[in-house]
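I am attaching a structure below and will ask some questions about it afterwards.
All protein chains but one are shown at their positions in the complex.
Read from first to last, the chains carry the letters A and B; within each, the first residue is number 1.
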Amino acid sequence: MREPHRSEPHGARGRAPAARGLKIRGLQVRYGEFVVVQDVSLTVAPGEIVALLGPNGAGKTTTLRAVHGIIPPVDGEITYEGRALHGMPTHERVALGLGLVPEGRELFPGMTVEENLELGHVPGRGPALADSLADVYRLFPLLRERRRQQAGTLSGGEQQMLAIGRALMAAPTLLMLDEPSLGLAPRIVDLLYDTLRLLGERGLALLIVEQYVHEALALAARGYVLESGRIVLHGPSAQLREHPNLQQTYLSV
Amino acid sequence: MSVRRALPAVPLLLLAAGPWILPRDLVTALLFTFLLITLASNYDLLGGFLGLYNLGQASFFGLGAYVTFLLLLRVPLLAALGPAGSTVAALAGGAAAAISAVLLAYPLLRLRGAYFAVGTFALLLLLRLTVDNLPQLTGGSHGLYVSAQHYLSLRAAYLLTLSLAAASLLLNALLASSRLGMAMTAVRENELAAAAAGVDRFRVQQVAFVLGATPTGLAGAVFGLHSGYIDVSVVLGIERSLFPVIAAMIGGSGLVWGPVVGAVTLRAIDVALKNYMQLPVPAPAIYGGILVVMSLTMPKGILAGLTRAPQAAARSGSPAPPRPARPRTR
Partner (left out) sequence: MTLPLFLELLVGGLVVGGLYALMAFSFSLILATTHVLNVAHGVFMVLGAAASTLLVRHLGLGVVPAFGLVAAGFLLVGMIFEAVLLKPMAGRASGEVLVSSILVTFGLALALEAMLGFYWARHVEPQPIFALHPRISSFALGDVVVSGPRATVLGIVAVVVGVLHLLLTRTRIGKEARAVAQNLAGALVIGLNPRRVSRAVLTIGIAAAALSGGLFVMAIPLNPFEGLRLTMIAFTVSAAGGVGNLPGALAAGIALGLAEVFTGFWAGPIWSPMMSLLVLFAVLLLRPAAILTGQGR
């Protein structure tokens, strides 16, 4: 709260005159009476990798859900590629290029791995179904091995890969990931982040929500820190890593 | 305060004089309105306060009527007692409804939301089939008659149904402001929180279930004794079960006066349809249509639409925080 480095609502300092990419301005979200996200502003330029950090209950998931059209914000403006998203249903946002790998993964447990992937494909958008499938299998060879297995029987790490693969099937241009490393062994987390790095190198923009900041900040160019629904810090990753408050709050974990 | 509380007593006294001052047709129409008010407010005890939609409210009505008739027909002593016998039989009918509610609560209250609605409706169908299939006992589709000495006069039936309606409303009003009523609201708003605060969900719902079944059972007994004849389609009819739901919805579910407004509206429509309008559509189709339109357009009912604040407050207050639960001795 008493943070000198407070972000300004519109402070996308020096970045491209971004009509492109994701822009959030003055976002406010409530559950009933509770204001959960308060005056949040952030941007993700095309191809950029950005981390959104913060403790439990800070409002990270809520922010992503508002961007994806799952809950309506009370106030604020969200644009993607210059289009205002207000009131737009989720399936149209997906068609615009937004992808979300949600908290809890939200797979279809009684369907096979391949069926889960197929459902992620949006007919008429991006490469054909077979090509998208082949691409996801190249990225996650393990999923090809398990293509006939029911998603509900996968291990945690495999489920996370499937959730990411399923989101990639829609050929997103910005992929939002909600705590992708949650509950995974360190070795698997490394593997996961290698894949994310690869995706970033291909030009896919990423907005990564994490509580444990090491990997996220190593990958991201910039980061935001959310606390009690407000952005209390933001800046280049290197700078955030050095920041005393962040050191104290998270890196010790 | 107490003056305001006593205010409903004035129209009540006026109404009680009805059979002596009003034309016979109107007295009969009011009698049926009181019956509907009784069933609707009994239904709403669960539907409005607990969010449990009992689509089989008529089960208790039919049970009360059948038990009364069977006692009078099968127990010579009661038959010999004349009006006193009728009284005992009618009270037994009400008791049968209450006891069956106590017992039925165990299976039915394990069901939630839509499943409770399905379960209660299936119970009504089951009762209908049972009565149909046991003609030696129940008269089957021919129904049952009692002898003329047991008939209730129009005046007596009128006063009794008026009392039942008034008692049912009073019950709902008292509950709305009592500890039990608050526990009920707490259970509806948030079952887990209520349980955490020590409210015994099952017990609260069981009490409500019994309170909502008893006047309905007595109403069935009074209705049967007034008409002298009962059968499945009359006392266990699907419409008999549906009307209370529609009345509560039209008037405003969860509001003490909602069932009154709804019942009067519905009876007025009924009288108009039967006597003054020649519509090329059967009456049940109209009621079905009303239910469809109401639940789509005005799910909270007329009363809630007209008067906002005072009634809403009478209902539950704001989402009431679950009360400290264990009943402390005062």
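Following the convention adopted for this analysis, a residue touches a chain if its C-beta (ideal position, glycine included) is under 8 Å from a C-beta of that chain, and two chains touch if they have at least 3 such contacts.
It should be emphasised that the depicted structure is a prediction, and the values quoted were computed from it without experimental measurement.
Student: Any idea which of A:Gln28, A:Thr90, A:Thr195 or A:Ser228 touches the chain not displayed?
Tutor: Looking across A:Gln28, A:Thr90, A:Thr195 or A:Ser228, the contact with the absent chain belongs to A:Thr90.
Student: Over the whole complex, note the residues of chain A touching the chain we left out.
Tutor: Counting only chain A, the missing chain is touched by 68, 70, 89-91, 93-95, 100, 102, 105-111, 115, 118-120, 122-123, 166-167, 170.
Student: In the full complex, which residues of chain B touch the absent chain?
Tutor: On the chain B side, contact with the omitted chain comes from 53, 55, 107, 110-111, 113-115, 117-119, 121-122, 125-126, 129-130, 132-133, 238-239, 242, 245-246, 249, 281-292, 295-296, 299.
Here is the rule we go by: only the chains that are shown with their structure count from here on.
Student: With chain centres defined as C-alpha means, what is the inter-centre distance between chain A and chain B in Å?
Tutor: Those two chain centres are 54 Å apart.
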